[in-house]
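Can you read through this structure? Questions will come right after.
Right, subunit A next:
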Amino acid sequence: MVEPSAYLLLSAILFCIGVVGVVMRRNVLIILMSVELMLNGVNVAFVAAGSYLGDVAGGIFAFMVMTVAAAEAAVGLALLIALYRLKETIDVTELRILKW
Partner candidate 1 sequence: MVSGILDGLWLVPALPLLGVVLNGILALFVERPLLLPAAGPPSAAAGHGHGASYRTLVAFIAPGVVGAAFVVALLCVLSLAAAPPEGRIFVQVLFPWIQAGAFTAPVAFQLDPLSSVMALVVTGVGFLIHVYSVGYMSHERAFARYFVYLNLFMFAMLILVLADNYLLMFVGWEGVGLCSYLLIGFWYEKQSAADAGKKAFVVNRVGDFGFLLAMFLIFWTFGSVSYTEVFAKAPLLSGDGTLTTGLATAITLLMFLGAAGKSAQIPLYVWLPDAMEGPTPVSALIHAATMVTAGVYMIARSSALFLLAPDTMMVVAVIGAATAIFSATIGICQTDIKRVLAYSTVSQLGYMFLACGVGAFTAGIFHLTTHAFFKALLFLGSGSVIHALSGEQDMRKMGGLKKRVPVTFLTMFAATLAIAGIPGFSGFFSKDEILWKSFSSSMGSPVLWVVAAAAAGITAFYMFRLVFLTFFGTSRMDPEVEKHVHESPWTMTLPLSILAVLSVIGGFLGIPAVLGGAFGVPNLFEGWLEPVFRRAAPAAAHAAEEAAHHSAALEIGLMALSVGIALFGIGLAYFLYRARTEKPDEIARKWPTVYGVVFHKYYIDEFYEWAVVRRVVRGADWLWQMFDARFIDGIVDGAADIVRSAGDRIRRLQGGIVGGYAFSLLAGAVLLVGYILYRSIVQ
Partner candidate 2 sequence: MTGIDLLDRHLLSVLIGLPTAGAAALLFFPRDGRKAIRNAAFLVTLAEFLLSLLVVARFESGTAAMQLAESAPWLPQYGIGYLVGVDGISLWLLMLTTFIMPITILSAWSAVERHVKEFMVFMLILETAMVGVFVAIDLFLFYVFWELVLIPMYFLIGVWGGERRIYAAIKFFLYTFVGSVLMLVAILVLYFHHYAVAGFYTTDLLKLYELAIPAKLQFWLFAAFFLAFAFKVPMFPFHTWLPDAHVEAPTAGSVILAAVLLKMGTYGFLRFSMALFPAAAADFTPLIATLAVIGIVYGALVSMVQKDIKKLVAYSSVSHLGFVMLGLFAGNLQGIEGGILQMINHGVSTGALFLIVGIVYERRHTRLISEFGGLSKVVPVFAFCFMVVTLSSIGLPGTNGFVGEFLILLGAFRTHMGLTVVAASGVILAAVYMLWMFQRVMFGKVTNEENLRLRDMNGREIAYMLPLLVLVFWIGVYPQPFLRRMDATVHAFVARVEAGKRAALAEAPPGRTMFTRTFDARK
């Protein structure tokens, strides 16, 4: 039996890697992957807590998050392709068309 704190630590590490990726990287593709990483970090915490507390709600939430993540990835990648076709770049610092 692994200590629950270890799961939470893993979850936190994964989440932080994701955060750093989102904040630091300029490639949209990497940012999207980092977001996935953050979501998975949270999933780990959910599943661990669910198992520890003997409650299935944790697992259900994890599935919920995975569904959302899949949808997000689909929409995000579609936008990414549309953006690339428009601007021929996927560098976020170049994508500033909201600001005029």
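Candidates were picked such that all candidates are chains of the complex that A comes from, given by their letters.
The working rule: a residue touches a chain if its C-beta (ideal position, glycine included) is under 8 Å from a C-beta of that chain, and two chains touch if they have at least 3 such contacts; residues count from 1.
Fair warning: this is a prediction, and the values are worked out from it, not measured in the lab.
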Identity of the candidate that touches subunit A (this complex; choices 1 or 2): 1
Residue ranges of subunit A touching candidate 1 (in the complex, touch as defined): 19, 22-24, 26, 28, 31, 92-93, 95-99
